[in-house]
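Removed from the display is one protein chain of the complex; every other protein chain stays in position.
Chain nomenclature is as follows: A, B and C, assigned in order of appearance, with residue numbering initiated at 1 for each chain independently.
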Amino acid sequence: MSALVAAGGVPGLWTLADGQKLQAPDIEYGKLSPTLIVLGAAAVGVVLEAFLPRRSRHVAQVFLALLGLAAAFAAVVGLAASGAGSTKAQIAGMGALAVDGPALFLQGTILLVGIVGVITFAERRLEPRAHGAPVDSFAAQPASVPGGEGEQMAVKAGWTTSEVFPLLLFAVGGMLLFPAANDLLLLFIALEVFSLPLYLLCALARRRRLLSQEAAVKYFLLGAFSSAFLLFGTALLYGYAGTVSYSGIARVVSGADATTDPVLAQTTGNDALLLIGGALVVMGLLFKVGAVPFHMWTPDVYQGAPTPVTGFMAAATKVAAFGALLRLLYVVLPGLRWDWRPVMWGVAILTMLAGAVVAITQTDIKRLLAYSSIAHAGFLLVGTIATSKDGISSVLFYLGAYSFVTLGAFSVVTLVRDAGGEATHLSKWAGLGRRSPLLAGVFAVFLLAFAGIPLTSGFAGKFAVFKAAAEGGAGALVVVGVIASAIAAFFYLRVIVLMFFSEPRADGPSVAVPSVLTSSAIAVGVVVTIVLGVAPQYFLELAGHAGVFVR
Amino acid sequence: MESLIGVLVGAPLLGAAVLLCGGKALDRAGHWLGTLLAAASFVVGAVLFFGMLGRAGDDRAMHSHLWSWIPVDGFRADVAFQLDQLSMTFVLLITGVGTLIHVYSIGYMEHDERRRRFFGYLNLFLAAMLLLVLADNFLLLYVGWEGVGLASYLLIGFWQHKPSAATAAKKAFLVNRVGDAGLAIAIFLMFTTFGSFAFAPVLANAGDASEGKLTAIGLMLLLAACGKSAQVPLQSWLGDAMEGPTPVSALIHAATMVTAGVYLITRSGAIFNGAPDAQLAVVVVGAVTLLFGAIVGCAKDDIKKALAGSTMSQIGYMILAAGLGPVGYAFAIMHLVTHGFFKAGLFLGAGSVMHGMNDEVDMRRYGGLRKYMPVTFVTFGLGYLAIIGFPGLSGFFSKDQIIEAAFGKGGTQGWILGGVALLGAAITAYYMTRVMIMTFFGEERWRTERTPSPDRPDVEPAASVRGEHAEPHPHESPGVMTIPMIVLAIGSVAAGAVFKLGDSFVNWLEPVTQFEHGHPPVSATVVTTATIVALVIGVGAAWLQYGRRPVPAVAPRGNLLTRAARRDLLQDDFNHAVLVTGGTHLTRSLVYTDNKVVDGAVNGTAAAFGGLSGRLRRVQNGFARTYAVSMFGGAAVLIAATLLMRAV
Amino acid sequence: MSFPLLTVTAALPAVGAVATAAVPAARRTAAKWSALLFSLATLVLAAVVLARFDPDGGRYQLTESHAWIADFGVRYELGVDGIGAVMIALTALLIPFVVAAGWHDADPGEERPSSRWRPTQGFFALILAVEAMVIVSFAATDVFLFYIFFEAMLIPMYFLIGGFGDRAHAAGEDEGAKQRSYAAVKFLLYNLAGGLIMLAAVVGLYAVTADQLGTGTFSLQQIAEARSSGELTMATTTERLLFLGFFVAFAIKAPLWPVHTWLPNAMGEATAPVAVLITAVVDKVGTFAMLRFCLGLFPGASDWATPVVIALALVSILYGALLAVGQRDIKRLVAYASISHFGFIILGIFAMTSQGQGGATLYMVFHGISTAALMLVAGFLISRRGSRLIADFGGVQKVAPVLAGTFLVGGLATLSLPGLAPFVSEFLVLVGTFSRYPVAGIVATAGIILAALYVLLLYQRTMTGPVKRPEIEKMPDLRARELAVAVPLVALLVVLGLFPKPLTEIVNPAVEHTMSDVKKTDPKPQRPVAEHGWFDYKPARHSGGEHE
């Protein structure tokens, strides 16, 4: 956009000068291919939804989604292999998008998470068959009133909400853009593009639909509220710098451009614009990562949303939002480091401690995992604050490690069921280890990874961020992080104790036998958790190479 | 020749290992094996003795280095033996008396189903005791020191089914441990002072060390000696130790183990010689104990406990002598050896009496036994005469020398010590006469008094639980028991004279312990006369009290001193009130502290976090608008904080 | 590239763990034999390690070094000094006994088949897993590698404590399960908290090395070289903070007063073999690490902390012993006794004398063996009676003399009776402490009196006296399997008590290295017996029977 204006040159001139032609925007389709593929697949999915008969939609949508995501992932790998992540990193899409190491790394992670997400969405063996038709975790007809006639008819007809797959693809598309966004406008758009489908997905649970709807409403209202803040912050930053491009703002902040432009000299003289604007944008992102005190939606939404959605959302949103946060802090606001660092210190400390402490008394496994995700957001913030290359790569690594543990853990949650659907109340998990040692063992692995026990990916990630923070001079933050870890260990252990050392309840849940889909999702989680724990070097290097933002 | 030293220890150790680890198959021959190995040790000791006699006085010490035990940088402890005249004396005493008591035990323990184990323990004791006296360094001595403590523990508690025996064994070990700690600290001090704790370097260089160091070492050694030799203030275990079978009392708690303290002090003479304060402490302990033991011995009705008091008292004499320095070392050891004979004999005699009396130990239920057990009576009588210092018998020579040496200390100290020793001699005569009269003379009180049920004498403690009266049938013990008594009686009679002849004993020990002649303020004849007078007074008093009047079967209440003496002069009560009760309260309150305070802090932290969590949790009240408020407030704080950061 | 002996030694039990876990559910006995055979094979390898270790060789031997996580400056570096070698040997030695003693501990209870979840395979697999991790910890010469296994071993231990508790519980089955999981959680949280504090220090160490050397490193050798060449200097405060981070973790693991309260719970609730695993094997990693890491990495700070550490060690010695006296539960008593003993070990380490540190190392080994003997026999006793309360026993000696005898030997070893192995180490610790800190030495010596008190009280109350209860009347003596456990341990106690030289030879050079790490020399005797040459005495190696 600034390119357009630059061509004009005269303020207030709304028409093109004589002899000038409207330049076609120069789009590097190759570099943008991952996003384009996913969004394209999503659009095709919408079309399929319209034209395919109900019975065949599920298979087609799953196939399409997997194909799209896999193709996009292949494109990311191709880009990375061609050096787009390191030596040939560049700003693409006329300044709107960065194609660089962090972007590609995060996009790759999001796509993998998306693939696993699709797999868990597609699981149809867990729910009892409805009138002979296999059904998934999503409502037969979301629009119908819970318990009403419409719902009964839809169930009888064996309908399912196959729209979830295009919705997921759209969300993934937005998430791919989010960490790559190189101007504030695209940041906002990407935020909305991935948020809106998520709001909808939250509302689509087959069981406990009132909870699901409540989650959607809360998520939606609060999400919209936060995006308004983000947008207003964007406007203020624009007011300060006269541009929304990251590099442009960064230049203005560092004072490179201020001398030439009198208007700019006036606005840049007002630091309040910059500081308030920056704070509001950061706040919008902190909402998405679930940092205290913008975290309160997390437990409710995680609990109410259909569990596969929760897993996907918990993993992918965090990856995308931290990517955007990193880029914002490192590319746009490095000049303000001394302003935002102390504030982020406070947020990180609050997030770690509050997440860990409140989790202690949770009684619902999904809420517990939600608070755990808040605490982990705090640990990630510790790495973010390091303001070093190591800080970036440690956060990247942590995100990769964390997202697969999360996906795996929520997949396990989908398997523990009783007559009312998933048995998420912790008391029902008592003695699970004795009934189903394998599943409980797998879940214990995930919990240990969350707790950061060595030889799991959680430990490698935690060590990486703490190391980066210590090198960045945030030793005190490391100490707080350690304390929070100790508190957090307590509630992870509580679950393990409950599973292994308690007597099973007579009315306890049964463990559903999943199809190959969920099994493979869980297996991927376990393998990644252990591989990243035992031999993390390759992935650390990958994240290390990806640790430079293009400016 | 040197290699034989190892055999001295090895033979009984082998016996212990075989007897304790061997199965029931050994039950029938075990006691013979044990006795044989003890005798073998004695024979080897005798061979070594004669070998030693064949050499000049200064060249008699032999060394045998077996292996390097604990080699650590700057620290050296070896398993190595040193056999000199002092050790040799002990070796002969230990193996000789030990063998006799093995023989005696064959008869005494005949009906005990665990006889094999008893002999195993006895062999273990012999091995440990020999190790103690043969070690060439203090650390190895310490091994023997605690080893005999262990053997003592096992043997006192041999009849473990009796709670009193188990308690007595534990008490003996614990009190000894206090002394052991003293020995350990003495070794530490030697190590820090000399860089070594082997006899040769330490004793040879003791003169170089400061007097303060030597005094500290000396006092710690004295503490050790007090524990092992039942000297005040660590004497309380010895009376209780009589719970053990009587041969054990004879061997361990009369003849050998309890004299280890005397050995320790004599062996460390070079250290004490440089520390007059420590020596003073030694003589004070000796003097106090010799009176203490004697007084206690007067009041006990239990024959073994009366003898135990006597042992304490006699060792007090030895400690007193050892504390006098080179003047007294040789006399201490001499009295130790003669005491070994007559006290072992007395105990064996007591055992023989008990054997014939359904294990009754209360002298008030004896009386007139001389008719029924003549051999026992004669041997016991000879031992009695020896201990009271009847002229010509062994005790006379050895005790007389000590009293003389005590006077020779000189000055007020000399008068006090000599006076105490003399007084002790009188009391000794008194209580021994009392024992003699109550047991062998007077009415046959056992005919009317109740005694324990004879069917299970081992189960029901004789003195505490009374069954229906069953008249005992006093009888003489079998030959296997009487022969050792006879041998010991001969020793009791003759040893003193033999040792005294030409000062042969003093000369024998002189290369090791040095010897100086004391200078008593009065002539030796006066001292001897005084001793004999004291003896006559003591015997006379006892005869007046017990010989002329019938002995009441139930002890009269007695005066304050008697009552206190019956309770070991209240020292046990003091221990109980302060250490046992206090300790119990201490441990109980510590257990409480650990649970409530130390652990409570941990659990409290956990609970605090739980409470905090429960409180914070309520903020999440389910209302979307509250969440929005939180976000709005958060944004405001974020902005404010950012602006503030810029402002400062 | 030489044969990776240490890796194989550590990997063998790990493989055994997997193999044992994979044994089909119905073949319980096969799982037991698998575990036993793997543990015995590991013992053979450990013996090879000990044999291959050359006391005159370099500081770390049998070294292996491979790149691992370059980004964290972490290498897979193994190597043993004398101390590590004997600790590995101890671990490998005790595990077969633990396995054999726990033969029936994980059998499903016949009486309530449904309520008991005791998969035998899991029990033995977890034991082998712990063994593997402990061996790596002892062999690691990379701080991070050590840390990882130091922490990771908590997990199998946690399941061993919480999942396979003692069936004999006074308060009944349900209350027992509750207490058990409390104990397991307490164990884990306590140690995890310590471990996390250490994590902060590990991170700090990385930051320091990265700051000064350019690249962060955790290699002990590299750090030592950098220190000696002056490339790496730590600010005093930094060093002290890092030291504290490490020390707290090790003090919890060891455990040192006042962070000891997890041990009585854990040892009380776990089965006897697992209790042995805790106190004789796993806890030793804590004291071992103090010696290797606290002293090796932060000599200045160690020196600074010495007065406090010694004071805490003394408190541990007396406090542990007094509490042991006051216990009513056999296993808790042994636990408090162990706390007292760990006080001795830490005292010896921080006395900073050759005798103290050599003694502390031997103490670790001998305490392992003696506690194993006492605790395993106690376990046999407890399983016979179905109760852990001392008051429920009495007169056992009468009906089961062999059991009582081995129990007594174990107890005597616990009270450090001369002639048994622990005496050697305890005496060295005391003499080493006394030579630098006489008052501390004397106070600690009081501990040996209390040790006699709690051991003999225990023996008296359980073994002696009349047989009053019918359960005891019928009590069988040790069976063949139990004898096979008890007898070798007792024999070892005796043999090592009389002939500890093979161990001291291996340990001595390592102690010299540690002493030079902390730049300490032994205090000189005031009046050295110079003409005897004893005071500069260095024991000759590989030769016996020398005597001037």
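What we mean here is this: contacts are C-beta pairs under 8 Å (C-beta built on N, C-alpha and C of every residue); 3 or more make two chains touch, one makes a residue touch a chain.
Everything that follows uses one rule, which is that contacts and distances are computed from a predicted model.
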item: Chain not present in the shown complex, as UniProt names it (candidates "ABC transporter permease", "NADH-quinone oxidoreductase subunit K", "Hydrogenase iron-sulfur subunit" or "ATP-binding cassette domain-containing protein"); value: "NADH-quinone oxidoreductase subunit K"
item: Visible chains that the absent chain touches, using the contact criterion stated earlier; value: A, B
item: Listed residues A:85, A:179 or A:304, member touching the removed chain; value: A:304
item: Hidden-chain contact residue, picked from the options B:494, B:628 or B:645; value: B:628
item: Contact partner of the left-out chain, one of A:216, A:331 or A:465; value: A:216
item: Absent-chain contact - pick from A:69, A:84, A:181 or A:231; value: A:231
item: Subunit B residues touching the omitted chain (full complex); value: 617-618, 620-625, 628-629, 632
item: In subunit A, positions touching the absent partner; value: 1-2, 4-5, 8, 11-12, 14, 142-143, 145-146, 185, 188-189, 192, 196, 199-200, 203, 209-211, 213-218, 220-221, 224-225, 227-229, 231-232, 234-236, 238-239, 242-244, 263-264, 267, 299-300, 303-304, 367
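By definition in this document, only the chains that are shown with their structure count from here on.
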item: Core chain by centroid distance, with centroids computed from Cα atoms only; value: C
item: Selected pair, greater C-beta contact count between B-C and A-B; value: B-C
item: Mean-CA-position distance for subunit C and subunit B (Å); value: 36
item: Interface hub residues of subunit A, defined as touching at least two other chains; value: 490
item: Residues of subunit B whose C-beta touches two or more other chains; value: 606
item: Subunit B contact footprint on subunit C (complex, rising order); value: 186, 189-190, 257-258, 260-261, 319, 322-323, 325-327, 353-355, 358-359, 395, 397-398, 401, 405, 412, 417-419, 423-424, 427-428, 430-431, 434-435, 438, 441-442, 445-446, 448-449, 452-453, 456-457, 459-460, 463-467, 498-501, 504-505, 508, 511-512, 522-529, 532, 534-540, 544-547
item: Contact footprint of subunit C on subunit A as seen in their complex; value: 393, 433-434, 437, 448, 451, 453-455, 459-460, 462-464, 466-467, 469-471, 475, 478-479, 481-483, 485-486, 489-490, 493-494, 496-497, 500-503, 535-537, 540-541, 544
item: Subunit A residues touching subunit B - in the complex, by the definition given at the top; value: 217-218, 221-222, 225-226, 229, 271-272, 275-276, 278-280, 282-283, 286-287, 292-294, 296-297, 299-300, 338-340, 342-343, 346-347, 354, 357-362, 487, 490
